[in-house]
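The other protein chains are all here in position, but one chain of the complex has been omitted.
Note that the chains take the letters A and B in the order they are written out, and that residue 1 is the start of every chain.
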Amino acid sequence: MKLSQIAQSLNGEMRGNDIEISGVSNLDVQSEGTIGYAENKNTLTVMSRSPVSALILPTTIEYDGKPVISVDNPKLAFSRVLEMFSPYEPYEAKTYPNTYIATTAKLGKNVTVMPFACIMDGAVIGDDTLIYPHVFIGKNVKIGKKCVLKSGVKIDDLTEVGNNVIIHHNTVLGGDGFGYVQEGGRNLKVTQIGTISIGDHVEIGACVAIDRATVGKTEIGCGVKIDNLVQIGHNCKIGDNSILVSQVGIAGSSVLGKNCILAGQVGVADHVVMGDNVVILAQAGVEKRKIDSNSVLLGTPARDAILTRRIFSAEEKLPEIIKTLREIKEKNGNAEKK
Amino acid sequence: MKLSQIAQSLNGEMRGNDIEISGVSNLDVQSEGTIGYAENKNTLTVMSRSPVSALILPTTIEYDGKPVISVDNPKLAFSRVLEMFSPYEPYEAKTYPNTYIATTAKLGKNVTVMPFACIMDGAVIGDDTLIYPHVFIGKNVKIGKKCVLKSGVKIDDLTEVGNNVIIHHNTVLGGDGFGYVQEGGRNLKVTQIGTISIGDHVEIGACVAIDRATVGKTEIGCGVKIDNLVQIGHNCKIGDNSILVSQVGIAGSSVLGKNCILAGQVGVADHVVMGDNVVILAQAGVEKRKIDSNSVLLGTPARDAILTRRIFSAEEKLPEIIKTLREIKEKNGNAEKK
Partner (left out) sequence: MKLSQIAQSLNGEMRGNDIEISGVSNLDVQSEGTIGYAENKNTLTVMSRSPVSALILPTTIEYDGKPVISVDNPKLAFSRVLEMFSPYEPYEAKTYPNTYIATTAKLGKNVTVMPFACIMDGAVIGDDTLIYPHVFIGKNVKIGKKCVLKSGVKIDDLTEVGNNVIIHHNTVLGGDGFGYVQEGGRNLKVTQIGTISIGDHVEIGACVAIDRATVGKTEIGCGVKIDNLVQIGHNCKIGDNSILVSQVGIAGSSVLGKNCILAGQVGVADHVVMGDNVVILAQAGVEKRKIDSNSVLLGTPARDAILTRRIFSAEEKLPEIIKTLREIKEKNGNAEKK
């Protein structure tokens, strides 16, 4: 593919020689003949010294070296270039043999159902949705249009999934909420009669578990992105465009605002209410019931990240502090004796 | 449904108007025409101010407002009311097409096997058990009566599951224990020939992994409740009625007593032995080999919760402590110079 062709499809401005581009490079993998991108001067320094043959750069950066395509959002443009060079071929849209589709299930136009998928009574599947092998869609589930459910996804009864949702392999929507009541030393199950609602443009990773509500709905807002192995308890509400990184766990009834980011392995206690744009850094444990909008938290227990960084730094001096204190006490003791 | 009907089926005493009840409410979701519950004065204050039209209360609380049903255990009674209003319809008990059942497998009366479930040689399934699609039941597995195995549950050979057990989607029983031996710089697998035994009335969440023992059995006691994404290593023993919250990980050969509670994301090292009624609070890391009964632990490393709370609180003063110490040293230095 010619660089000029790529520039054209990105609506970008090309500078330099119109070379042939045979693939892509990024900060992880670089090779000659490929195109990469940089968002700022630091990554530009790395990429300009690499064997990469052309670069996508923001219009705001001046650069005089390899051939360049200037665009407003280089990462977004690069994602489009990735699509151009993708070796993945789409699955043929057809109904495969060996499926189980209940007679009362309603499939939209152009729905693909791959082998051993199982769609139960009353389920409704929107147009152009692709259902991989071994997917289970329970009774009266509603799936929107243009969704992709990868192999082994399990969606229990009455769950509602929006449009343009991608769910990766072996993820589970609709396990029972985890609720028990003590009676005579035994844990008796509290019946869970609520459901789950997933907004549009949501992506959910592999091996994720989202529980149905006790009463009402567990709600995942539009544009939410969830990484692998995440746990979301019953009656949680995740605000639009929030990001939950891998192995995050959120206990029951907690509410996140919009555009929140929970980094890897973060834990959130039950009944926590967060505002918008909250950032919780990796491995933090949130137990405070109310988190203000725009907070940045770190540590267990999760505290203001700047304070926690100070504590982390001070901790290293703890053994020394104890030694100093002992010396002062001894000196004072000696002084008193005098 | 009339409030009096509900009171009757709960064996509770009704006070106030015999109103029509159309649904349920709890602390998460409240609406008019519904019935809720409160266990103590705090939740009663919230619920009495809510639009909820009737309340289930303990006989010990006096309350004069909305219509009331008095019972001994309101949460338990509420769970029964949830059942009455459940929108979930049971799956039809029948043998579906497209199953694989080995000829030497023995199914009890009234067993339901849904499409694409797979039951191998010598497996025994008790009466009234419900097996969802894509379940795998290995050779010589024994499943008790009235169990529910949700879609994608995988039970490897020789595992024994008791009666009235619920296992949620995509959970795995019987992966090999994680054991290797070093030889010439390589990790060679230690053969794992033990099995797993699951007691009666156990509930296991989605995407849980319980490993088979190296020798003997990994044992999950009766009434144990396990949340999503929990890891239980080979040869662990979990005492009756213990509760393991989501993302808990227990390394090999650890033993929990009865009625223990491990909160979310707790980690337990290998060969730990806990007494009964131990509570480990969220994200704690237990490495001490012996934990006394009735301990309440918090933090990494897990220590007495009261001590850990004191440490958490003192930590925040660390930067200030360092400053104070510096001042004292300077002052002492000046004093000495004088």
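Rule of thumb we're sticking to: contacts are C-beta pairs under 8 Å (C-beta built on N, C-alpha and C of every residue); 3 or more make two chains touch, one makes a residue touch a chain.
Since the model is a prediction, treat every value here as computed from it, not as a measurement.
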item: Selected residue (touches chain absent from view) among B:S50, B:T214, B:S242 or B:N259; value: B:T214
item: Of B:M1, B:L27, B:V279 or B:L325, the one touching the omitted chain in the full complex; value: B:L325
item: Footprint left on subunit B by the chain that the document does not show; value: 98, 100, 116, 118, 120, 134, 136, 139, 152, 154, 156-158, 170, 172, 174-176, 178, 180-181, 183, 185-195, 207-209, 211, 213-216, 229, 231, 233, 235, 247, 249, 251, 253, 265, 267, 269, 285, 287, 300-301, 303, 307, 310-311, 314-315, 317-318, 321, 324-325, 328, 331
item: Residue numbers in subunit A that touch the chain omitted from display; value: 24-29, 73, 75-76, 78-80, 82-83, 85-89, 91, 96-98, 114-116, 132-134, 150-152, 166, 168-170, 201, 203, 205-207, 223, 225, 227-229, 241, 243, 245-247, 259, 264-265, 282-283, 299-300, 312, 315-316, 318-319, 321-322, 325, 328-329, 332
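Here is the rule we use: only the chains that are shown with their structure count from here on.
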item: Centre-to-centre distance between subunit B and subunit A (centres being mean Cα positions), rounded to whole Å; value: 25
